[in-house]
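Just one protein chain is left out here, and the rest sit where they should.
Then we have chain A:
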Amino acid sequence: MLNHLLFLALLLLSVLSLRFGEAPLSLAEVLAALIGSGPEPHQVIVREIRLPRVVLAWLVGIALGASGAALQGLLRNPLAEPGLLGISASASLGAVLTLYFGLALVSPWLLPAAAMLGALLATLVLHVLTRAGSNNLTLILTGVALTSLAGALTSLALNLAPNPTDAQDIILWLLGSISDRSFDDVWLCLPFVLIGLALLFWCIPALDALALGEAEASSLGVDLGRLRTLIILGSALSVGSTVAITGTIGFVGLVVPHLLRRAVGFRPGPLLLASALGGAVLVLAADIAVRLPNSGREPMLGVVTALIGAPFFLTLVLRARRDML
């Protein structure tokens, strides 16, 4: 029921997103353009400018939401999110380095490729350090260290940027956006997102069992080491590849599972699918919101999700504090 509602919201927002923009279109015009009839400019606007944007919003939101829910279930810590593992930060670093060295101008593929390489390296470090007989604390500490390191190197690149335009390119990319993306970008990240999601969804029964704690979950047949590997890899593939295309989009992975947890009866497994849909709804809504002011300059998507996310998070903390008092 909840998932049906979320899916319905997703479809409605997608249609809205296809209609909104510099040239607002009616529903009929959008549908006509989608099936390849109607005036040529409409077809270009809908199919080549707005549709990739909608699809990317879906992919980013689904990746962030599912990965956030999986990590919170694995670590049994409501503060966990994809950014925590250092995968997003490392992907960002890869992208920033191509901008810093001016490589992004050489080929449009270099920036996302470098970002994915960054995510991959971070995953390897996580995997090696948390492989044998380690626990969740090692995973969190490794993630924090990777995030700090990648953040520091990103700042260094900004710091030493040869000219102000490079610095501005870097900053704008870091803010996160899905505007001006094409289907080339979609095809680039789609396979990784799909494989990553498959790995995450594979973990659903084990995540449910983990509500009993690690010892009892193991006694029910859950292989904790394998579960950790699957979730790190699934998060890295899905989130790393979308960050490579869109830049950092914060707070979605943290906030969405929290919003939906009560509605799924706190069960970590069903939360995964709901959070995937919810993440897409949130990103799509935020992406429509950034286009609303219509003042010529859009605020960046990553900024808007954080602007929605941070106050929400504070109220969450306040409510938790009130419950404890």
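What we mean here is this: a contact is a pair of C-beta atoms (placed from the backbone, for glycine too) under 8 Å apart; a residue touches a chain by one contact, two chains touch by 3 or more; residues count from 1.
One rule holds for everything that comes next: contacts and distances are computed from a predicted model.
S.K.: Looking only at the UniProt record of the hidden chain, which name from "Na(+)/H(+) antiporter subunit D MhnD", "Iron complex transport system ATP-binding protein", "Tryptophan synthase alpha chain" or "Flavin containing amine oxidoreductase" is the right one?
M.R.: Missing chain, UniProt protein name: "Iron complex transport system ATP-binding protein".
S.K.: Decide which residue listed in A:44, A:124, A:212 or A:310 touches the omitted chain of the complex.
M.R.: With A:44, A:124, A:212 or A:310 as choices, the missing chain is touched by A:212.
S.K.: Which listed residue, A:56, A:222 or A:244, touches the chain dropped from view?
M.R.: Touching the chain that is not displayed is residue A:222.
S.K.: Which residue, A:47, A:127 or A:267, contacts the hidden chain when the whole complex is considered?
M.R.: Missing-chain contact among the listed residues: A:267.
S.K.: Please give every residue of chain A in contact with the chain that is not shown.
M.R.: Residue positions of chain A that touch the missing chain: 76, 201-205, 208-213, 215-216, 218-223, 261, 265-270, 272.
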